[in-house]
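Input: a single structure, listed below in structure tokens.
All protein chains but one are shown in place.
Now for chain A:
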Amino acid sequence: MSKKSAHQPPRWADRFLEWYCRSEILEDLQGDLYEHFERNTISKGKRKARQIYCLDVIKFFRPYTIKKFKIVNNITSFIMFKNYFKTSVRSIARNKLFSAINVIGLAVSMSIGLLMITFISEVFSFDKFHKDGDRVYRVNNIYQEQQEDPTPFATTSIIMADRIKESIPGVESQVLMTRGFGGDAKLDDKIIPISGLWATEGFNDVFSFEILQGNPETMLSEPNSIVLTDETAKKIFGDTDPMNQTFILGKEDLYTVTGIIKKPPFNSHFTFQALGSYITYTNQNRQGERGENWYNAWNNMWMNYVYVKLAPNTDVNDVNQKLLALGEKESEKYEHLTITSELQPLYGMMAGPDLSNNIGVSIGGAVIWVLAGFTLVVLLSAGFNYTNLSIARSLKRAKEVGVRKVVGATKRQVFNQFITEATIISVIALVFAYLIFMFIKPHFLGLDPSIERSLQLEITPILFLYFFIFALAVGLLAGFVPAMFLSKLKTVQALKNAGSTKLFSKVNMRKVLIVIQFTLSMAFIISASIAYTQFKYALSFDLGFKTENVLNVELQNNDWQKIETAFASIPEVQMISKSAMIPSVGSTYLVDMKYNNDSTELFYNTIDENYIDLMDHEIIAGANFTNKSFEGEESEIILNEETLKRFNLGTPNEAIGKQVEIDENSLTVIGVVRDFHYDKLDQGIKSFGFRNRSNSYYYVNLKLNSSDLPATMTKIKNAWNEVDPVHELQAQFFDENIESAYSQYVIMGTIVGFLAVLTVSIAALGLLGMAVYTAETRMKEISIRKVLGATEGSLVSLLTRGFMWLLVISAALAIPLTYLLFEQQILNGIENRATIGVLELFTGVIIIFGIGILTIGSQVRRAAKANPAQTLRSE
């Protein structure tokens, strides 16, 4: 065979072989493989031959073929590394301004990165302390009424626990828990309020909270057993042994302590002070036909949690399928309702989706992604700075690279050198980043009380490793492009005419990077201002009733009559009313209402006869409730206009006197109230009714008229303490309630605003670097122009024009993009919202332009003002 081999074995396989194989045996091994390959190509075809070749190469990867670890090689590379390190440090020290810009930019953005790393690793460390936690799941219900969107709930029905036992195989153990356990614990003359969960005896099979005392199997089996956390036990019993002690909880229920569990660690997704045995709960409520119905109802799913531990090697999808089938079967009983269930793994529950009726707080996966995205943007921005400035400066470094290459450096070595330099900068930046991180950490935690409750951002040793790896990664990524660029320089070109040639072919890329940077900065600023307007809008929105000077006081299980009497004696309290809940802040009460054969869910609030006047609701037909001192069944209801439309009850006047059915009671419509915003503003107005039942009040609403608010508050506090010395007064002004309900906008605005400031300053730093560089390199050109008669102004405009164009392009990109993002994605689906005005859109742009002009202008002016004789003389 004389012809040159036309077929080539796969290149990567060949390279791989050359890379790992010892040089002594490489030659003949490769020879054998080639020969074999050639034969195979003829006999089996090209494709097959190539496959066999690759397989053979991999099969040859055996201990005796692999290159010996060469200590000599390592010494050289170590020496080279020392050299890279030294030159890098020198070059960093020589260019103080550029290094400072890079270090500051990277440090600022990396501090956010560190925060993110701590945040994410903490969120994902939740619940990891449970043994076999990877097999633990929660049964989540999905509630769908008619054709409306299904709503996911963290809760399920009580009967679900029994159904799982009967019909779902593969479940090793399960626990059923229900909210609402607790009350005032009374022992001797001590009264200590405790709260917790009802739980079945499976609790300790599913979870592995640390048990300090008691039998884990039986501690929750007997009626009226209570398991306390060590902290609660100490509060109630002091230093005496709490085991088998009894105390009264709530009104008169006597409980025996059957176990002590260590207080749930902070990284548990739910927490409790006490657990009541579930049998107590069912004994109390599963009585008579009504109780039996309640226990068995598939739609009684608002307060109960079921956690299951699957047997090893059980397929989750299998169980999910069975749950789905079960749900579909059970839902057949309901006309317009489908309630199905699915499992949610315990790990990652903290980072899981935001479910209704959640057992504790959850951060929500979306939030994590959004924050991580923001962080990435800030990091990118700083990385771009490094890339930009390094490429710009490569003009000066080109000679160095040329000399290195002449002396014998390979492309790879040059690459290594510049990567080393970038990494050193990023590690230096890490030190500063850590300091900044320690500074912003408390501020981040303090953003919202719910963040502070659920996160600590504790720094564990392993995090330092993550931080370091993070810094290395940032260095590698930021240094990659410049290092590639410089290592690819042709030796001769680099030495001969470094300035003029194709070195600047990267100029477009630099422009693109700057445009991206500024587009992001502007988008951030615009977003922050939109979020702020939205918040302002929500606060000043006309809800349909008046919230000024209304103080909402939580009753905390006190007798409302006593509290009312106590407050009535304060002269500044103009009016007093009672209600079940505070509307317009996001929580809702729901009940099924029937009229003729139609039924739908009705949102409601239970109020007394003074509430409507106090809140200034407008009754458009009929009358208000009247003062009734009896304790009988409810008989009247006031509906809103929307309900009339929903049920075709006719005009407000026609609706009066009609009968509707709620909770199996027939109620007379006695009034119609003008529509108002019962839920938060992002929800529309739905069917709503005011109910009047004397014993379901949880709040007292006080209308105050006070010129000295602190004094009035003290009076109120004193009045409260006289009635209830145990619990502290829980009172908030209605306006404050609303403000905290919309605090998400504030948090979003704060975070985005903060990031905006960061990106803008980083981008400005980069711009400054570029301006300094441009001014320096074009010094001669400027001087000559000046000698020939150019004015300062024309020079400034000449130098600024290029940058300004980039900013204009950024603005042209940022404004429509942010507008569309908010219009189509974020604010879409929110019922009542502020329109996005020109002002919000352009403030960001104007700020950026201002900063840009200032940074560039300062440098350019200096260059333009310089004495041309000085620059030209040095030639």
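Throughout what follows, a contact is a pair of C-beta atoms (placed from the backbone, for glycine too) under 8 Å apart; a residue touches a chain by one contact, two chains touch by 3 or more; residues count from 1.
Going forward, contacts and distances are computed from a predicted model.
> Pick, from "RNA polymerase subunit sigma-24", "PadR family transcriptional regulator", "NADH-quinone oxidoreductase subunit F" or "MoaD/ThiS family protein", the protein name that UniProt gives for the chain of this complex that is not shown.
"PadR family transcriptional regulator"
> Can you tell me which of A:28, A:149, A:252 or A:542 touches the chain that was removed from the display?
Here the residue in touch with the unshown chain is A:28.
> Looking at the whole complex, which of A:62, A:251, A:801 or A:873 touches the chain that is not displayed?
A:62
> Which parts of chain A are in contact with the chain that was left out?
Residues of chain A in touch with the missing chain: 1-5, 25, 27-36, 38-39, 56, 59-60, 62, 64-65.
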